[in-house]
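Have a look at this one before I ask anything.
With one protein chain withheld, the remaining protein chains of the complex are depicted in position.
Right after this comes chain A.
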Amino acid sequence: MSEAAANQASESYLSSGWRIRDWLLTTDHKRVAWLYTISITAFFFLGGLAALVIRLELMTPDGDVVSADAYNQLFTIHGVVMVWFFLIPSIPNTLGNFLLPLMVGAKDLAFPKLNLISWYIYTVGGLFTIAAVITSGVDTGWTFYTPYSTQFADRAVVAALTGVFVVGFSSIATGINFIVTTHKMRAPGLTWFRLPLFVWANYATSLVMVLATPVLSATLILLILERMMGIGIFDPALGGDPILFQHLFWFYSHPAVYIMILPGMGVVSELITCFSRKTVFGYHGMALSILAISVFGFLVWGHHMFVSGQSLYAGLMFSLFSFFVALPSAIKTFNWTATLYKGKLIFSAVMIYALSFVGLFTIGGFTGIFLASLAVDVHVHDTYFVVAHFHYIMVGSMVTAYIGGLHFWWPKMTGRMYPELWAKVAALALFIGFNLTFFPQYLMGYAGMPRRYQTYPEDFQILHVMSSLGAGVLAIGYLLPLVYLLWSLRWGKRAPPNPWRAAGLEWRTDSPPPKHNFLEPQTVTGPPYDYDTIDNK
């Protein structure tokens, strides 16, 4: 590369240094984003593999592929890996890590070393947990409910808990980094209401990470102490209350649902405006509803416990607050739709991902309202209805947004274009495969098929087979991007700085960007998503 030789400052972050320590000891947020991307992808496919074995087992009503214990361990592996090591870090630590400094016009995150350390904590903690879960018989599910986890389950549960506890520090480190960067390192002229919605989404996510994760840490410490040292805070023999564990656990783990979905909402807002060639409809409403979701998210944890024996009044309040979350979520959905209205829509692969997100999120959100209603929840609690609901949000929405975002910013991250046709095929496979997998689960859940069961009555078989076949299609939808994105690294067309003619500071710099992101300091003079101006140039 002759231009790189000409000036070291303009050299891309990818071309400067390929010794091992240039990557493993890097403090460049863009390289740390890649480290995270590699770890997270590995965890994702591991969790997916467990899901495939589960779906294979459920093809027939009897338990014939794996033993009952192995089945319990499989859904534990699937849940632990997907929730703790994929969904929670996914968008913030990959796309967020890469894009947040670029989008605010900064040279790096506020604490680059902390950022690198967070990756080590995450990876080591994650591997430790996986090793503990796989080599032993941890079968608690991802929620570690007491008294099962403290008095009955395999002792290795302590190791699994320790790993999850350690990974919490990486969440907290990321949260602190993002909040401080957003507050203190914005380019001149980049006021709060000129920030891209992706930044708002990551900011709100970070607030939740910082305020909720420590409560989980405290809860896990108490569990570990009960198991290791006999300090039985949740021990009924001492007048302790196992339900208290559920309260503390869901105080973190419900807001954690918003840790998972808010960044996806941020991604999709960027994609839809770009491929509608229109500014986002109701920008202020979009930004404020992101914040509203993160605040309301702290007040609804009890809706996981409607049948746990909490008081009816508590149940009523939690039900009411859960309905409140639907308001900002609906504002967002309507605004995405209104952004499409009279836009010059471009049905690229990225747009297909974005539209899939909106449709699947709507279905997942609506069924969430069913579950927030006290009486309906008593009927469908712990059935496949719940499983289908949260997979529509966590997989249908969140993973789709993640992969869509990965495509959208792929040229920026790698400097290469991916094959558009294959991307469209993958996007459609994902949408079809996902619905085929999870829509039947609503039906069987409503008809009474309980969660976590290895065997089931024959009446459910047709729906289970549909679901399993869908999982196969879905797997193709996930494997295809893995193949062609890797292919594009070497053979893909070189990407210009702004292949989508998108708004946003990150598109003003080269693809891939130089080490300090911009060759000159950036200033911002106008509102975000000014697509009228861009297209009329």
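By definition in this document, a residue touches a chain if its C-beta (ideal position, glycine included) is under 8 Å from a C-beta of that chain, and two chains touch if they have at least 3 such contacts; residues count from 1.
Going forward, contacts and distances are computed from a predicted model.
Enquirer: Any idea which of "O-antigen export system ATP-binding protein RfbE", "Osmotically inducible protein C", "Cytochrome c oxidase subunit 3" or "Peptide ABC transporter permease" UniProt assigns to the chain that's been left out?
Expert: Hidden chain, UniProt protein name: "Cytochrome c oxidase subunit 3".
Enquirer: Could you tell which one of A:Ile117, A:Val180 or A:Ala338 touches the chain left off the display?
Expert: A:Val180
Enquirer: Quick one: say which of A:Pro214, A:Pro242 or A:Gly359 touches the chain that got left out.
Expert: A:Pro214
Enquirer: What is the set of chain A residues that contact the non-displayed chain in the whole complex?
Expert: Spelled out for chain A, the touching residues are 27, 106-113, 172, 175-177, 179-181, 183-185, 210-215, 217-219, 221-222, 225, 229-233, 237-241, 244, 248, 251, 516, 521.
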